[in-house]
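Yeah, one chain of the complex is gone here, protein chain that is, but the others are all in their spots.
And then chain A:
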Amino acid sequence: MSGPVTENDTPVLEVTDLAVSFPSEAGTVQAVRGLSYRVGRGEVLGIAGESGSGKSVSSLAVMGLLPPQARITGSIRFQGQQLLGLSDVQLAKIRGRRVAMVFQDPLSALTPVYTVGDQIAEALLVHGKGRISRQAAANRAVELLDLVGIPHAAQRAKAFPHEFSGGMRQRAVIAMAIANDPDLIIADEPTTALDVTVQAQVLEVLKTAQEVTGAGIVIITHDLGVVAGFADRLMVMYAGRAVETGQVAEVYQQPRMPYTLGLLGSLPRLDATEKLPLVPINGQPPSLVDLPEGCPFAPRCPMAVDACLEAEPELSAVDSAGEHHAACVRTAELAATEAAAEEIEGVDASNAAAIEAAVEVFGAEVVQAQARDLAPREQRPTVLRVDELVKHYPLNKGTVFKRRVGTVHAVDGVSFEIREGETLGLVGESGCGKTTTLMEVLGLTPPSGGAIEVLGRDVSTLDKKARRAVRRDMQVVFQDPMASLDPRMPIGDVLAEPMQVHGLDAEHIRKRIPQLLDLVGLRAEHADRYPAEFSGGQRQRIGIARALALEPKLLVLDEPVSALDVSIQAGVINLLDQLKVELGLSYLFVAHDLSVVRHIADRVAVMYLGRIVEIGTVDTVFGNPLHPYTQALLSAIPLPDPVKERQRERIILSGDLPSPADPPSGCRFRTRCFLHTTLPESDRARCVGEQPERVGHGQDHEVACHFARSKQVV
């Protein structure tokens, strides 16, 4: 590599006392306050924190990509050169050549009107004027696409972004980032918008990119699992400041700041063998407009004492080596709690002790799923039965003369049932048909194939009146709490509406609203407020209260926590758990996050391309997955435990989900199956020719694979 020779101890990036503020109508927003960190050559620094913690803003400040109204002070040195105060033209020479960035949303990160190849070549041409010809840049772009794992790179380079899937677009963005062999790559939530299997692929590509370029990497994420396996060091941010930094393994095993501890405890664990309590962190992150004096986490911290409210603690070393820093006045007490937990758990390499300490500090409890005396599953009534459900969408062409040119097999023979008091988790990648299944169930109209039976009533026999009555017993909670409440309706009206529709009398409704608010942990006086006054977590609670207004027997939950920050998510999951026990509800829980499903569900159904490939109790499916797809899915999920995470062998699925308009013959998963490729010729023919049916493997466990076999994946 050319350029000035740097001393080995000169960090690639050194940020000192960085502060970023924005003017807003409410006052000055202090997005980043006194942030200092350094990234060494080839080092991977993870920055973790919830939305609004300042993690993205601080990285955009490094790139000089903040909007002009941002006020930035402090120092940002890149290989010894001060970046702050450079003009746009000077910065443009560094951006993309020596510092590159990968953004969160690959769907919008590429300009829709230029081909992918042109956009990658542009990164080369803009920095290599006169030194690289157009043709050479185009050829190099193809090489780069090949490097990041795009098949048929030469052809695909001529495609436009809309012809690429999300995962492929993120690969293209990474190709762009590594085009000029940068010394630093900043990746801002690079996998958040992607499915887990694709996330695993993209993380793998990022690792390759680092090996090829030897660059330092800053990876920003809210997912403590992603950093556990990838980063060398971790910095946790809260309210615009670093609250804890250190080597990854150490921070996960001995967190010395209650916030980090809470974050770790709030994650549902895929590797849990028994149901562990989820730690909810009460309250909301503080407003960054007028921060109170003292530790910004103090109002949410179970360990807060008077000293915490007096002054904001500085980041100070908590170990003898001076590598682990935390900003907390009570680190010593935390260490003691952990030591005690370690005695119970036993000292091992995992971070079980830290989780145990979190549970203790935050006083979390396992919500007892079996508090009610439930009869054995077989004796309980069935609340929802879906039998060989089929939903096909026609693909039409032409406006005047419509003609059918194909069929999208969105759902193709899905069967499951939910018994009273039971939660079924329906999981799979986007496009697998889980939402279609849910919409068919909610629609209460005769399906195009198969049968749906709600509370013992076949929906195809329902007339208008009966359908309305059934609706009362089946309610829904939507994914996006921001969009699912009418912003012009006070909460009281939102809750009253379903009851009015079903003709309940006014007196009953008036009494019911405070009850409902109380049920979901809100206060009765909230009824007069508008949705805009609530945070995401609170709005989702309102959504749940609305669903409960009619005292339904079955709740259909469509990704109810995926839009929420982890610390908030834990509280909502606990609430759902508790409501199920108290009200005897049954849930159909649709999610892509398998950890959440493992925590909340009793049974789980894994969907792939419109079919259920594996179904059974959570413990059997997660403990002993038999279908290769389930195995791959589970293996793709990063564990928030650096030691375990680094020891795991990961199954990386190749490619994307095939189009449901043209599903593969025989077993639909065979095109991406790692098992299929290892089979002898005769067995492979069976995968191609014969669609596997669901076959029982022991108690309540069915797998649709001709060659199902055990594999350790978690």
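Note that a residue touches a chain if its C-beta (ideal position, glycine included) is under 8 Å from a C-beta of that chain, and two chains touch if they have at least 3 such contacts; residues count from 1.
In the analysis below, contacts and distances are computed from a predicted model.
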Assign the chain not included in the display its UniProt protein name, restricting the answer to "Acyl carrier protein", "siroheme decarboxylase", "Membrane protein" or "Putative peptide transport permease protein".
"Putative peptide transport permease protein"
Where the complex has a chain not shown, which of A:12, A:63 or A:295 is the residue touching it?
A:63
Out of A:127, A:269, A:526 or A:553, which is the one that touches the chain we can't see?
A:127
Please pick, from A:10, A:24 or A:111, the residue that touches the omitted chain in the full complex.
A:111
So one chain is hidden, and I want to know which residue out of A:35, A:48, A:61 or A:101 touches that hidden chain in the complete assembly.
A:101
Touch assignment to the omitted chain, from A:92, A:289 or A:679, lands on A:92
Those residues of chain A that touch the unshown chain are 63, 65, 88-89, 92-97, 100-101, 103, 105, 108-115, 122-123, 126-127, 160, 162, 173, 176-177, 180, 400
